[in-house]
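Here's the structure, in structure tokens; my notes come after.
Here the complex is missing one protein chain, while the rest keep their positions.
Right after this comes chain A.
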Amino acid sequence: MTTTCDVLIQGGGGAGCSAALHLAQRGMRVILLERGLVGGQASGVNYGGVRQQGRNPAELPIARRSREIWGRLGVLVGTDAEFTVTGHLKLARSEAEEAELIAYLDVAKQHDLPLRMVGRNAIHRDYPWLGPLVVAGSFAPEDGAANPRLLSPALAHAARAAGADIREHAEVVAHAHDGARFTLRTKAGESFAAPVLLNVAGFWGGAVAAAFGEAVPIEPLSPNMAVTEPLPYFIEPNLGVVGGNVYLRQIPRGNVILGGGHGEADASIPWSRPLPEVTMEAAQLATQLVPALAGVQIIRSWSGIDGRMPDRIPVIGPSRTTAGLFHAFGFSGHGFQLGPGIGAIMAELIVDGRTDIPLDPFRIDRF
């Protein structure tokens, strides 16, 4: 027997769950199919940065839209997923890096993103715990961080309440399109059909696109994450660096979450692990930024699987081969902040046939 609906969503990450919620709110009958539990991969295991500063300029309109949703997440889904507006401080460790920060101020201005430079003197006065390596920073007051373990489940829970059918442990094993309808078959032998299919399957979105004749050069990306034991709270802003080889933030409970570099993964299982030497490298870079972290204990490290495109921005928009198919995948490590907005934008594309957000840079046939 085949279950039919208006829109089928493949992938239960932040983007998919947000799309399910926004589509259901627009009265669409939605079925979301997720292989494991929602938010099990990139959306659930990432660093938790809710950052707009430093985004690729093409992504900024989406980031702005998403930030607006982050701001009212509590109303939308009943929890703010621990979203805290701490500001994001991006640090320069050389003159060349400082020049990059300055150059980005213009980009931010074009997109109405609040951003200000913190100069050589101010940086050590305002943040006395920063190490001597730091020469300057740029501060985005609207940015912050949230708990990635909560976002997708909360969006999914709200989507269910709005009428969406969220099916976990439903791995799609076959795709078909008969010219009018998509039919997806799961590992358990169930069939689902709809005139619209939204591919938000992260790294595995590449395989979905390939099934419809539009393969893209996507590769797995596994962020290398670690967390320390709790310490007295002193690092308020979410910290990044030019070049991105280390990032860290402290939560009010005291733990410092830090990342940098990439772990190892086998997307076919799926399986991922942080790499010991990468964890220690990131830890060393972190102690250079914040010397007070020396001697603190790392209690846990982890990774997950995201999809990375060659130009480091996602594929977003309608299929070029199959009417009714829409893509939003390959977020290249940027999906957590963008996810809620992507769901709203895809709902507009599907229901209204258009969106104000410029999506041309993300078209699938750009490669």
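Criterion: a residue touches a chain if its C-beta (ideal position, glycine included) is under 8 Å from a C-beta of that chain, and two chains touch if they have at least 3 such contacts; residues count from 1.
Everything below uses one rule, namely that contacts and distances are computed from a predicted model.
Q: Out of "Nucleoside-diphosphate sugar epimerase", "Amino acid/amide ABC transporter membrane protein 1, HAAT family", "Cytochrome b561 bacterial/Ni-hydrogenase domain-containing protein" or "FAD/NAD(P)-binding oxidoreductase", flag the one the UniProt entry gives for the chain missing from this complex.
A: Missing chain, UniProt protein name: "FAD/NAD(P)-binding oxidoreductase".
Q: Looking at the full complex, which residue from A:Q250, A:S301, A:Q337 or A:T355 touches the chain that isn't shown here?
A: In the complete complex, the chain left out is touched by residue A:S301.
Q: For the full complex, which residue in A:G78, A:G243, A:P310 or A:P358 touches the chain that was left out?
A: If we include the chain that is not displayed, A:G78 is the one touching it.
Q: Have a look at A:R149, A:R185, A:R320 or A:R363 and name the one touching the chain we're not showing.
A: The single option touching the absent chain is A:R149.
Q: Which listed residue (A:H157, A:R320 or A:R363) would be found touching the missing chain in the intact complex?
A: Residue touching the chain left out of view: A:H157.
Q: On chain A, where is the contact patch with the chain that was removed from view?
A: Residues of chain A in touch with the missing chain: 37, 44, 77-79, 149-150, 153-154, 156-158, 160, 228-229, 264, 271, 273-277, 279-280, 283-284, 286-287, 293-302.
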